[in-house]
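Note that one protein chain is taken out, while the other chains of the complex remain in position.
Chain lettering (A, B and C) follows the sequence in which the chains are written, and residue indices restart at 1 in each chain.
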Amino acid sequence: MARSDLIGKRVAVLDKGWVELQDLMGDDNAIVAAARTSFLGESKGPEKDKKLLFYLMRHRHTTPFEMVEFKFRVRAPVVTWWQWVRHRTFSFNAQSGRYTPFDEDDFYLVEADAWRRQSPSNKQASEGLLSPEEGARFSEALQRHYEEGYRLYRAALDAGVAREQARLFLAGFGVYYTWVAKIDAHNLMHFLKLRMAPDAQYEIRVYAQAIYEHFFKPALPWTAEAFEQFVLRGEE
Amino acid sequence: MARSDLIGKRVAVLDKGWVELQDLMGDDNAIVAAARTSFLGESKGPEKDKKLLFYLMRHRHTTPFEMVEFKFRVRAPVVTWWQWVRHRTFSFNAQSGRYTPFDEDDFYLVEADAWRRQSPSNKQASEGLLSPEEGARFSEALQRHYEEGYRLYRAALDAGVAREQARLFLAGFGVYYTWVAKIDAHNLMHFLKLRMAPDAQYEIRVYAQAIYEHFFKPALPWTAEAFEQFVLRGEE
Amino acid sequence: MARSDLIGKRVAVLDKGWVELQDLMGDDNAIVAAARTSFLGESKGPEKDKKLLFYLMRHRHTTPFEMVEFKFRVRAPVVTWWQWVRHRTFSFNAQSGRYTPFDEDDFYLVEADAWRRQSPSNKQASEGLLSPEEGARFSEALQRHYEEGYRLYRAALDAGVAREQARLFLAGFGVYYTWVAKIDAHNLMHFLKLRMAPDAQYEIRVYAQAIYEHFFKPALPWTAEAFEQFVLRGEE
Partner (left out) sequence: MARSDLIGKRVAVLDKGWVELQDLMGDDNAIVAAARTSFLGESKGPEKDKKLLFYLMRHRHTTPFEMVEFKFRVRAPVVTWWQWVRHRTFSFNAQSGRYTPFDEDDFYLVEADAWRRQSPSNKQASEGLLSPEEGARFSEALQRHYEEGYRLYRAALDAGVAREQARLFLAGFGVYYTWVAKIDAHNLMHFLKLRMAPDAQYEIRVYAQAIYEHFFKPALPWTAEAFEQFVLRGEE
């Protein structure tokens, strides 16, 4: 896909979120060219270029993959942000709840058929779903609880309480939050590997998958193919 | 203060939080010795050592200060964690809300006389206080809202909802959270400078101050003195 | 200057070196837009945008400046590389002396009128010049010593000695070396501040100056103006 079709593209995720590619530097050829610096070589055509890139991925020569940069703008619930921000190789600029008040509908609602059960075997994961009937009760309770929290938040703001403190009333894990995240392709692959994995929390996995399918693969088709083969499937 | 008196010491912060020094590597002399590597020199006594350390701080020769490491264990509300985790030079291990359920009293309560007003001049800050009478209303409302959220959280857990999802019911900014944070002295000073500043949010400032007064100053008295002179007061 | 005129431009430095901008992501507006994420704001025209950028620089709000990336290709003597590589925030891909043999004329020659005297006051710096007559003797001796070392290097290679070991014969500080260096604008400013300073070694200072004048200033004119005012001149 053409670079110009990727930059500015926005993909919807969850009920009110999205991820957008704001800018992109480099492509598969930039990775190959960086690797060739070690022997001061020139391209010998796409077939050999692709072969070299696969060699780099297979043998974990990671520095050439640092030469490509992605800059995303993301809107996601805080529960997602909280896990995302643990990846220290991103550059972030994020919305400030101290500066900007939240809006009434800035909350992540779980649909009736999307309440996940605690996994009995994996203490950190979910497995299977509640019945939609049971789920409907929790979706309704969550919506009401969001509304009550937001009402108290507004009352505090109206009484002059500082935004940084009034947000204690909010259901902080579910509030939508916006940030810019910039990262190189090597470190992005590390993020994708961990956050696309089956045991990653659903609320971040769908963002990682959106990035991979809609931006990473079209921007770096050779790299994506080699990543799937050597990293995701673990071939040698 | 002796190193052995510092390691293991715990200081209370906010209503239910604390910060504890788990381990410490190095002291003022280690910083001076690292700096002397550049000229393969030896110590010429404490007076010259201290002078060299002040020279390093004044001229922002930062690498020797990376040679000292602090490892803390912290319990603080998520609103504090959220700001803390933006400092990418820490190594963190943190409690997992996916793994461990939260307890009923794991919430940060604002006292009646501690509700801060929005600053009229600084959009990101607070200034002054609500009257204790008005504050009492919000403290009570916050407590009730915490309880209601916790009741819904427990109900969801009891119905089998995964912990990672049930926490949407919680007042996520106010829940107490525990983590280990390790950092070198150079990057810790950067954290302290930003988070002890008057425009830092109160809920992180008190942690930064506790670290500075109870651990940083006793562990690195020369460094602390030079930090105050050249960084905090900006002398040249 | 247009982005398309900057990318691919190469500037000569020292006797046989150069620095070339291979790619660039972002501009002054990208920095301002990233900063506005904190309050989810939109541009209010160039005048206010520039004012905001100056505010960011003055108050050391550094993260928005991480949103711009420069990718350079550099040819410089190893004495320069050695200092450059200490800046750990660059992504590098470098020529490998294990892989590629060096050429006969890959050496940095000091002109007769460019031999610098040891500074009497600053143990790390130079000050003033040797007379051109005296300098001529050293230039000639250096050239002859380079040639002799290269002759021994070639003899070792011809006898089958591994390239990685044969290079011990070379005057390793003076050999020219090529690398790709990618960095964001915030960390590039830190590099420029230290390496354009009067006490930086001449052989890296000329590269830093070339980057600043030929690439940084035209790519980020507002940022450069603010950098000079608040960082280089230290105004407040």
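The rule is simple: a residue touches a chain if its C-beta (ideal position, glycine included) is under 8 Å from a C-beta of that chain, and two chains touch if they have at least 3 such contacts.
Just so we're clear, the structure is a prediction, and the values are computed from it rather than from any experiment.
J.: From the list C:79, C:112, C:192 or C:206, pick the residue that touches the absent chain.
T.: Once the missing chain is taken into account, the touching residue is C:79.
J.: In the complete assembly, which of C:44, C:60 or C:145 touches the absent chain?
T.: The one listed residue touching the chain not shown is C:145.
J.: In the complete complex, which positions of chain B touch the hidden chain?
T.: That gives, for chain B, the contact residues 23-26, 30, 34-35, 37-40, 63-64, 66-67, 69, 71, 73, 91-96, 99-100, 178-180, 182, 184.
J.: With the missing chain put back, which residues of chain C would touch it? List them for me.
T.: Residues touching the hidden chain, for chain C, are 78-79, 82, 85-86, 88, 92, 96, 98-99, 108, 110, 115-119, 123-127, 130, 134, 138, 141-142, 145, 148-149, 152, 155-157, 159-165, 167-175, 201-203.
Simple rule for what comes next: only the chains that are shown with their structure count from here on.
J.: I'd like the angle of the rotation relating chain B and chain C after CA superposition, in degrees, nearest 5.
T.: 180
J.: Need the CA-centroid distance for the pair chain A / chain B, whole Å please.
T.: 27
J.: Pull out every residue in chain A that's touching 2 or more other chains.
T.: Residues 92, 96, 99 of chain A touch two or more partner chains.
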